[in-house]
Each structure stands twice: as structure tokens, then as C-alpha cells.
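Here the complex is missing a single protein chain, while all its other protein chains stay put.
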Amino acid sequence: MSPGGNTLFSRLVAAAGPAWRSYTRHEFVLRLADGSLPEGAFRHYLIQDYLFLIHFARAWGLAVYKSETLAEMRRAQALVAATLDTEIGLHIDYCRGWGIDTVAMAQTPEALETVAYTRFVLDRGLAGDRLDLEVALAPCIVGYAEIAAESLADPATRLDGNRYKSWLDMYAGAEYQALAAAAKSALDEQFARRGGDGRFASLAAAFTAATRLEADFWQMGLAAMSC
Amino acid sequence: MSPGGNTLFSRLVAAAGPAWRSYTRHEFVLRLADGSLPEGAFRHYLIQDYLFLIHFARAWGLAVYKSETLAEMRRAQALVAATLDTEIGLHIDYCRGWGIDTVAMAQTPEALETVAYTRFVLDRGLAGDRLDLEVALAPCIVGYAEIAAESLADPATRLDGNRYKSWLDMYAGAEYQALAAAAKSALDEQFARRGGDGRFASLAAAFTAATRLEADFWQMGLAAMSC
Amino acid sequence: MSPGGNTLFSRLVAAAGPAWRSYTRHEFVLRLADGSLPEGAFRHYLIQDYLFLIHFARAWGLAVYKSETLAEMRRAQALVAATLDTEIGLHIDYCRGWGIDTVAMAQTPEALETVAYTRFVLDRGLAGDRLDLEVALAPCIVGYAEIAAESLADPATRLDGNRYKSWLDMYAGAEYQALAAAAKSALDEQFARRGGDGRFASLAAAFTAATRLEADFWQMGLAAMSC
Partner (left out) sequence: MSPGGNTLFSRLVAAAGPAWRSYTRHEFVLRLADGSLPEGAFRHYLIQDYLFLIHFARAWGLAVYKSETLAEMRRAQALVAATLDTEIGLHIDYCRGWGIDTVAMAQTPEALETVAYTRFVLDRGLAGDRLDLEVALAPCIVGYAEIAAESLADPATRLDGNRYKSWLDMYAGAEYQALAAAAKSALDEQFARRGGDGRFASLAAAFTAATRLEADFWQMGLAAMSC
């Protein structure tokens, strides 16, 4: 039996076919892991990821509204709080460490790829229910945990002298891995309560589309190498 | 086997228990059918039903937005059009026939019961998906067809000289019955595609709540007997 | 010049006319302040207010989604957190102190009045923008602060031996008064940034409707005197 077992997440990954590894093993990821990613690419990614986080917090605010139980509301609220109180702050510190002017960063226009993925997620969440919203967010939340863990296990990865080591450490760390595991459990719980196999095709199509949009986000970073 | 068979609608009615007949066999309905309903009660109902129709059209506009297929969009769009182009016009003519000042009507404040049912439906539709929206609308759309058909079949009903005969005829007529039958089929189709038994408890709770809010709407009419 | 000056809130109160005092000086409030309110009325109110708070938290979750700036998001997020982490807990403790079975409480069906006000607010917020949402919430947030402060200043109020003193103290307290003052400032800030006098008529109509729905909420409590 595969490690993911028969969770909704593992079924969605299977349904995404090669699109999943095109995202999690994207050249941006491989070069970040072996340290060969140009700094301009990473810097461009960081700035757009900051703009992304604002919409990520909006998505979890929407999830508070769309909750059916107090427990669901509390999990969504914790993710809004973590994004606004912690992640955005960490991101700003981190960007400052990379010499990014954080005032300018907040005023950078969103790239096409940032608009596409963030608004796709929000539309899925508004047109559908909370399960639709969380499935569209899963390539991001769970995907980052998988990317970091897989990179650390990859013999091609070099951590010595790798400028991006702290990025890998953060997403491979226990705290983030637990958050991603909770997101996977939430998918199963909601699929049992709001789903049924009739929904799988539609959820899988959205998951695959979101996965492709995440790969486009890496590609955007890579394309900015000379920035 | 019962006439409703094992449709989602018949299961929702069964889950609503006595609340369903408290709505479909409400004193307002019985007295409308035997002609003993005071005109003031009917007039108050008509005015609030006009205000209700505006939000009903909004609900089907929302359903256009929430559609996943062109066929779903077309059905929702046809219901927006029927409400705005036909029903609201018929309603205005009908109200005029009842001596209601239709300009004043449009400015009447919504009753508590009108606000409660219409906004409950819209919130279900926005917090959930299109199936949640249609389940919340079903006590209205399908219920009215059932109320009219059942009234015509009831020996206590008197059509001779009944001021409300045209109301019964409209909802018992082939056109409205077909619309209600299509709404029932749509519930089954969406439950197969987006549902599964895991969702039933939540759908049934919303259907029962909406049924109670519809009974409150009749009660509002009845309470206004002396208007 | 009146203490409220020319704030948006004071203009909305003025536009609401007698509806405002019918709410803030409702018999439920006056009898709560002089201690003559029957316990059954208060208990019914407390239970429905608990159910109300859940939708209040949903409304602020929606406000996170609808924010245009990080500062707006943070204020909304703080109100979700305060509601879920503090208020709902306090409410449960308080209800327990009043001998209410808090498990049963969470399963009590929402009263018509609870459905009407909460869903009206959410619909205003979804159909309109964040200013529409906050205006619909203002009779609640700012109104409670005014009701408590005004009650404490009223010679007819009796605090000695008044079972409801702690309720008045909570809403007249510095913490809640500051929260209400921030809500008033936020209205002005948003009206400047998203408004203009063209919007006033629509905002005032919604504020007045919400005020009436709040008065209906008191009336619901009063009507349950014998519970």
C-alpha cells in the first residue's frame, strides 16, 4: 500500500497524473534543492509569494464564513491568524534578509500567474462549498510539505552552502508538516460529510487545474532569472 | 411504493417529519382551498410574495454563477427570466385585480418572515454549493406544486365561487407542475453528481429549516387577517 | 453639537428615525435595566444570542475575504478571534451560570428572528461590499454599547440586586466600548474610501432594516417570558 493510502488527497494526486510531478519536481524546485537556482528567480518568487499570501488569508476568511461547525470555523480562523500574524511577518523578515525592499514589494503588481492561481481558488470556494475551496488549496498547502520532504530525501539535494536551505527547512519542519497533515485529514473528513464518489470527478478536475497553476507559478519564478 | 419513490425530494420530505404537513396543510392553505380565507390575509400574503419573488430571482441569478455545466446555467437562466419577465408581471396584474396599489406594494417593508426565508436560502447558496441552494428552494418550488395538486384532490376544497381558485389553478396547472417536476429531477441529478449519502443529514436539516420558514410565511399571512 | 457629531453612524441613526429608539429603548432593555425582566425571557434571549454569535463570527470571516488592505484584514480577523476564542466561551460560561444546558443550547433550532437578522447581514455583505456588511452589523455592535451606557445613565435603572447587572457591565465596560468606538471609526474610514453621499440612501435603508430586525430580536425574548 502506498504511503498516502486511500486518502482523498492521494486519490486526487493519482488523478492529476503527470501534472503532479511536473509541479512537485519542477525545475525551480530541483534547482532550489541543489542550490543552483539563480537568486533573481528566487527573489521574484518571494515577492509574488508575499502577494499570494494576502489572498491565501482571504481564502481562509472565506472558509470561516463557509463553515458548518464550530470546529471547522476554529481551524479556518487559526489559518487566517497564522497567515496574518506569523507567515506574512516571517515573509517580510525573510524578504528583508534577501535584500528586498518590503515597501516596494507590497506595491509590486501581481504577476499573471499569481492572479490566476489565487482567484481560481477563491472562485472555486465561492461557486462551490468548503470542500471545493480546500481541494483547490491542497496543491499549495499539502504540496509544499511534500516538496520540502521529498527534496530533503533526494540525493541530488545539497544543503551545504545552499542559500535556500532555510526555505526547505521551514516547509520540511515539524510545524509545517503537521499543518499539512491536518489539511489532509480535513479533506477526508469533509469528503465523508459532504462528498461521496459522485463528487470525485469534479474535485479531481479542480485539483489538477490548481496543480497546473502552481507549476505555472514556479515557471514564473524561473522565467525571471535575470531580474 | 410511494408516488415520490426514492427521490432525494421524497427522502427530504420524510426527514422533515411533521414539519412538512404543518407547511403544506397549514390553516392558510386549507382556508384558501375552501374559500374561507379572509381577503386581508390573502392580500398581505400577495404583497409579501411579490417582495419574495425579487429575492427568488436573485437566488436563480446566483445559481447561474454557481453552475458547473452549460445545461445547469440554462436552467437557472430560464428561471431568472421566468421570474423577472413573467411571474413578477403576472403578480403585478394579479395584485391589481385584488385592488392592491402596485406602486405602494413595491415600497412595502419586507415582513420578518419574508426576510428570514429569502436570506436563509441565499446564505445556504453562498455558504454551500448549488445543491445546497436548490435544496433550500425546494420547499417553495416543489411545495407549491404539491399544495395546489393536493388541494384540488381534497374533498374539503370548494372551487365554486372561491376567490382563490385562480391561485390554485395556476400552481396545479401543467406548466407549473412541469417546472416543479424539473426541480425534483435536478435535485436527483445534482445529488448524484455532487452528493452522496454523507451529505444527506446536512441537506435534510436545511430542508426542514426552510420548510418551517415557509410555514411561518403562511402564518404571517394568517396573522394579518384584519388588514 | 451632538456627541456623535457628523459621523456616518450618527447620520444613520438620524435616518432610522423612531426605529432606533424602538430598539435601544425596547421594553426588553428597560426591564433588563430595572431588573424586572422575567428570567425566562432572558434565558430565551441568551440561547438565541449564542446561535447568533456563530453567524456573527461567519460575518467577520466574510469581512476578512472582502478586505482591501492588510489593516482591514487584521481588524476583521481580530473580531473572528474574539468571537470564537473569547465571546462564545464567555457566553457558554454565562449560560451555564444561568442553568442553561449548553449542549442542548447548541442544538436548539434558531428562532425566526435569529435567522432573519443574521442572514440579512450576510446577504448585505455578499451582495454589497464590506461597507454594506459593516453598516448592517452596526446596530448590533455599536447599538449594544449605546444601550448599556444609556441604561447605566438612566435613573430608572437599578443595579442593586439586578440579576442582569453583569450583562450591563460587560457592554458598558471599557473593552466593549472601545470595540464599538473602533467600529464607528471604521464606518467613517470606509465611507470616505468606498462611499460618498450617493450611497447614503441605500446604506440608511439597510441600517434601518437591521435596526428593526434587532428590535424584533428583543421582542422574541420578551414573548418567551413563560419559558
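Things worth noting here:
Which chain is which? They are A, B and C, in the order written, and residues in each are numbered from 1.
Definition applied: a contact is a pair of C-beta atoms (placed from the backbone, for glycine too) under 8 Å apart; a residue touches a chain by one contact, two chains touch by 3 or more.
What you see is a predicted model; the values in this text were computed from it and never measured.
Across the entire complex, the residue among C:Arg21, C:Lys165 or C:Arg199 in touch with the chain not shown is C:Arg199.
Screening C:Leu70, C:Ala127 or C:Ala178 against the full complex identifies C:Ala127 as the residue touching the chain left out.
Looking at A:Arg96, A:Arg119 or A:Arg158, the residue that reaches the missing chain in the full complex is A:Arg119. Among the residues B:Ala14, B:Ala81 or B:Ala178, only B:Ala81 touches the chain that is left out of the figure. By the touch rule set out above, chain A reaches the unshown chain at residues 58, 109-110, 112-113, 115-116, 119-120, 122-123, 126-127, 209, 212-213, 216.
Although one chain is not drawn, its touching partners on chain B can still be listed: residues 54, 57-65, 67, 70, 73-74, 76-77, 80-81, 84, 88, 122.
Contact between chain C and the unshown chain involves residues 65-66, 68, 126-129, 132, 191-199, 202.
Quick note on the criterion: only the chains that are shown with their structure count from here on.
In terms of their C-alpha centroids, the spacing between chain B and chain C amounts to 31 Å. Note: centroid distance chain A to chain C, computed from Cα atoms, is 37 Å. Of all residues in chain C, those that touch two or more other chains are 58, 122.
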